[in-house]
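Shown below is the structure under consideration.
The complex is shown incomplete by one protein chain, all other protein chains being positioned as in the whole.
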Amino acid sequence: MEHIGFGALSYDFAHLLGGVMLLLSFALLSQRRIAATIDTYALQALTLSIAACWQGYVQNEPSLYLTGAIAFAAKAVIIPLMLRRIVRRLHLSATMEPALGIFASMALGVALVALSIMVVLPTTIQAQALTREDLALALSVVLLGLLMMITRRTAFTQVIGFMSLENGLILAAVGVAGMPLVVELSVAVLVLVGVVVFRIFLRRMNVQFHSLDTAHFDRVGSTHR
Amino acid sequence: MSDLVLSAALPGLTCVMAMLTAAVPVTFAIGARLTFASSFVLCAAGAVIDLTALIGGAFPASITLPLGLAGQSTVLSLDGVSAVFLLLVLLSGAAASLAARDDHGHPMATAAALPGFIAAMMLTLLAADAFALVAGFEAMSLASFILVVTNHRDDSVQAAGRLYIGMAAWSGLCLIAAVALLAPHGAGFAAMRAAPPEIWRASVILALALLGPGSKAGLVPLHIWLPAAHASAPAPVSALMSGAMTKVALYVLIRLVFDLAGPAQPSWWGVPFIMLGAMSAVLGALRANMETDIKTILACSTIENVGLITVGLGIALAARGADVPPLAGLAMGAALLHVLAHGGFKTLMFLAAGAVQYGAGSRALQRLGGLIHRMPITAGVMLLAAASLAGLPPSAGFASEWMLFQSVLGAVRLGGLAFQVMACVLAALMALATALAAAAAVRLIGVVLLGRPRSPGAAEAHEAGPPLRWAMLLGGLGVVLVGLFPGIVLSLTRAATSTLVHTTMSDRAGLFGITTASEAPGYAPLFILALLVGAALLIGTIMRARAVQGHRAAPLWGCGFDASPEWQPHGDPLAQYGGSSFAQPLRRVLGHSLLAARESVDMPSPGETRAAQLSISLQDPTQTFLFSPVGTVREFLSGLTDRLHFLPVRQVLTLMAAVLIGLLLYIAVVEQL
Amino acid sequence: MSAIAGAIALLFHILLMLATAPLLVGLARLAKARLVARQGPPLLQPWRDIARLLRKQPVVADSTSWLFRTAPTICLAATIAAAALVPSCALGMVGGAEADLIVLAGLLGISRAVLALAGMDSGTSFGGIGASREMTFAVFAEPALVLVIFTLALLTGSTNLDAISGITISGALGLRISMAMALVAACLVAIAECGRIPVDNPATHLELTMVHEAMVLEYSGRHLAMIELAGALRLLVWFSLIVAIFVPFGMSPRPADTGALLLGFWLLGLIAWTLKMSILSLALAAFETSRAKLRVFRVPELLGMALLLGLLAAILLFVSQGFA
Partner (left out) sequence: MTLPDWFDTVTLVPGIPLVGALLVAILRDSRIGAWVVIAATAAGFAAALRLPGQLGSGLFLLVDPLSAHLAILTAFIGLTTAVISRRFIAHELATGALDAGRVQSYHTLFLTFLGFMLLALLSNNLGVAWVALEAATISAVLVVGLPRTDEAVEASWKFFILCGVGIALALFGTVVMYLAALPALGPGYGAMTWTELTLAAPNCRATLLNLAFVFMLVGYGTKAGLVPLHSWMPDAHAEGPTPVSAVLAGSVLNVALLLIMRLRAVMAANAQAIDPGPPIMVLGLLSVLLAAFSLWGRRDVKRFFAFSSIEQSGLAAFAIGLGGVGATFAALLHMTVHTLCKAAVYQSVGAASQRKGGQKFTEITGMIASDPALGITLAAAIIAVAGLPPFGLFASEILILSETMRQTPWLVPLLAIGLLVGGWKLLARLITLCLGAPTQARGPAVGWTLLWPAWLHLVLAAILGFAMPATIAAWLLAAAKVAS
């Protein structure tokens, strides 16, 4: 696997999948409608699971298939379904107001991608290209997820941003050769537990504040310093 | 045999310190009175041991204790300098412990903290490594803080405590920084002396020492905590704080600058000492004339006296730098003598103030008066101490001030024209300060002890209880002895002076007096006393022979004020001069510009029946120019940081992203370089 | 043997000063009266006043304390002690070695402080007003005085009066501008310290203008006599002081210098001293006649001038590098 480089199918396909994920991250950033956001997220998760499986094939590492399967089941299917149910049940409005304009967030996103490439490229001149490109893409996805969290007002979209961020993490993890299972396991734990917790929170927050706008919290907080 | 006694001095003092420390928790078991008694006994024993060591001169001695910083040991040592200050601390501590048995305040809190306070001062003085020094200093701050806030139900006490502990933290930090600068090669004093700092480092140490321990001693510009704190503490504690703690702070200053910062400094090092000292002296003495609380007045006078001592230290430092040993010895002797004298008479004064507070029920000048009739012993002691405060011969305060003036005269020879002019101005400022102190002393005595009582409490005042009375009488005896035998007291500082400025006063100080140079005329308190007594006898003789004897008592004629009410047998007491009216000329002439003193009169129009009111406000220049602006800046910054801490979740995430991106950019840039 | 002789000489000196002091005041009063074309009291009037007061029993307010009654004695004793240290007609007296200017200022300070306390003890507004003003004036007079002492000490290398006179008399100093300035400053301080016009008016009993008189308003009988005597003695001490420092010529030299106590020198010194005292007192009378009393809050300005003169004197000395 040390010989993978430009032109090799394995490399190109992995690269392509990473690129698709990054593209989907941008798509997430640009969405205004909740339903579309959830769909885009599901698509990204699907891409991730394919990428994981592909890496499992390339690296001949069966555990990665498992990772891909978990990602597919949890992130591409179950979580989006749950999110849709929440939206239905809570009668959330179909659109949401970004705190930062769409164009501005896209521009920032591009800058972040540039930054991640700038940081990663000198890193691995002597290392295999796979790692290098993959890392840059994963880092971009992580940073874009973070960007999404900070440019969206509602807790709901922050959660999606967070999960997109985690997609980036797993993309990085599966791209690394021979990473022990520990990481995948932990990611699975994180996703599962995280969603459970989110679920609790979303429910509770709604009970107590009748809205998912996080600005409510800040008003409460400001009176109790 | 005597060698044995001398070699046991330091272990003995260490034992005293340990037992005083142990008394802190034990207080809760044995009760306040017993604690005060044991504290008194321990302090007295320690004083005897220390005096033996001072007379025997077995310096320096050191022992190592298996306590201290992270597995290291602590070195304690006794040399001439620490022994001199130790003597003051122990004597003052003994007097305060004795007097505290008469305390009407909160004996448990006081009893628990007082021995700890004395022990902490002892540790500061005995410390021979950086950690012990700082630990002692901070423990001293903490213990005194607890003592300051014992009457914590009073809001002004709380405010004083807040200011005090903040300034204590400040001086502690300055001390730590100074010590850290001194100790790159080891924390022991010996290691510091072996590798004296180079000039820039030494200069920073000088600044830190003046700002840190200097503020603890009450030096301008960081003195404003002192009047509030000293006034808030119970009287015996105030006595200890003013009499001893400020001196311990001076000791730290001396130790850092004269000893640890190296054996030779440039002559200009004395200048900041002299300037700060002179400013403190004038400002403190002036404030002492303006304040209306007796303990605040005394605390302000402490600022003045610390200023005078610091001037002496500055001249000694300059003279040492210019290599003029006789002058250095004279100035250092003056400073040390004043340390002991002021320690004595200020302790006494505060004890008497305590007796007044408890006996007459108030510390406010406008509620006192005429106490000399009902509190004869307190009054006598106060008069004695006030004479020292005013610097009148042959009291304890005069000898050192005389030496100080002589050293200012000598200081003219230390530098160029600028230095000479400074010395000249310094002389004038010191004269101003001592004259102001005399005015303050007259005002204090005149309003508190003399005239007619201004409140029922003062009219019904009662004399202090036996412990306090004994403490005052013994203290008074000590102060009289210091005043009459300054030469003997100076000889106790021989070892200290020779450690610090490599010369002594021993050829110029004797049983009968002190001189500026051997074979020169000088000051002989015994002769002055003899002259005064002789003159008084002469007058007495003449009067007995020539004048009509006895006197006739008559009611006071007061320009026709109202008939006396029942409880005021001597007429309306407010128709006499009080504290604020006495201060009026000085307030108008000096206070207006230096202390921003303002008077406003609320005069009712004709026909109105309400009383006219005069209100006086004053503010310390440090408050105006330093503390208020700094407070504003602090508040502004706090507001700024608050905005950072209470951001909405989204913005907090933005911050996080910003940190991440910033760090990424940082490594990107560093990697490019 | 010589110690006893010295003590006797000292006693004689003190008695001489005591005896002369009221005469000095009398002379000044007489001269002042004559200057405004009045007849004036006889020269001995102050002594007569004192004698009359001694015959009267003092009346003491019943709210006052022992301090009020002993204050005159202490005040007079301190002034006498000061007088004992100031050389009148001879150098090298018994107190000579202790005649330090700072000690002298301290002794005068005792008498001032004690009287101020007595003023406060009287428990009236007058006592307080006088005490307050007296102490305030001292606050401004003291720095000026110290600067004068400073200048002298720089010139002569000592603060000891005896030593200073000795050096001045030897002519080693010559004429110096610093000395002149110090002289003026010293005179201003003396006027303030002795409560003379324009600082205070010893003859007034107007409420708002009194300083010293207000302080001692409650005194009568022998107490007042002592205070009057002390006041006169203070004037004499200041005169002698100024004379001893600035024009010591004619004083009897130290026994150590001449080898023996010579009565002739003494007589010469006595005559010279009497002459100088009379001249000073006439000058005082002339000065007081030509001036009006200052407002209380103008006094610090006057003393500030003295302070500046003293400062100038010292600085000129530094510039000329002329100190010992």
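In this document, chain identifiers A, B and C correspond to the written order of the chains, with residue numbering beginning at 1 in each.
Operating definition for what follows: contacts are C-beta pairs under 8 Å (C-beta built on N, C-alpha and C of every residue); 3 or more make two chains touch, one makes a residue touch a chain.
All values reported here derive from a predicted model rather than from experimental measurement.
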item: Interface partners of the hidden chain - shown chains only, full complex considered; value: A, B
item: Chain not shown: contacting residue from B:Ala139, B:Leu298 or B:Leu432; value: B:Ala139
item: Chain not shown, touching residues in chain A; value: 119-120, 122-124, 126-127, 131, 135, 138-139, 142, 146, 149, 155, 158, 162, 165-166, 168-169, 172-173, 176-180, 182-183, 185-187, 189-190, 193-194, 197, 201, 204-205, 208-209, 214, 217, 220-221, 224-225
item: Touch residues of chain B, complete complex, unshown partner; value: 66-71, 130-131, 134-135, 138-139, 141-142, 145, 149, 152-153, 155, 158, 161-162, 165-166, 169-170, 173, 176-177, 179-181, 183-184, 634-635, 637-642, 644-645, 647, 649, 652-653, 655-656, 658-660, 663-664, 666-667, 670-671
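Here, only the chains that are shown with their structure count from here on.
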item: Chains most often in contact, by C-beta pairs; value: B-C
item: Chain centre separation in whole Å, for chain C relative to chain A (CA means); value: 98
item: Geometric centre distance via CA averages, chain C-chain B, whole Å; value: 35
item: Distance from the mean Cα position of chain B to that of chain A, given in whole angstrom; value: 68
item: Residue list for chain C, restricted to those that touch at least two other chains; value: none
item: Residues of chain A defined as touching chain B within the complex; value: 99, 112, 115-116, 118-119, 122, 143, 146-147, 149-150, 152-153, 158, 214-215, 217-218, 221-222, 225
item: Chain B partner contacts - residues on chain C that touch it in the complex; value: 14, 54-69, 73-74, 76-78, 80-81, 84-85, 95-100, 102-103, 106-107, 109-110, 113, 116-117, 119-129, 131-133, 135-136, 138-147, 150, 153-154, 158-160, 162-163, 218, 221-223, 225-226, 296-297, 300, 307, 310-311, 314-315, 318-319, 323
item: Complex contact set, residues of chain B against chain A; value: 642, 646-651, 653-654, 656-657, 660-661, 664-665, 667-668, 671-672
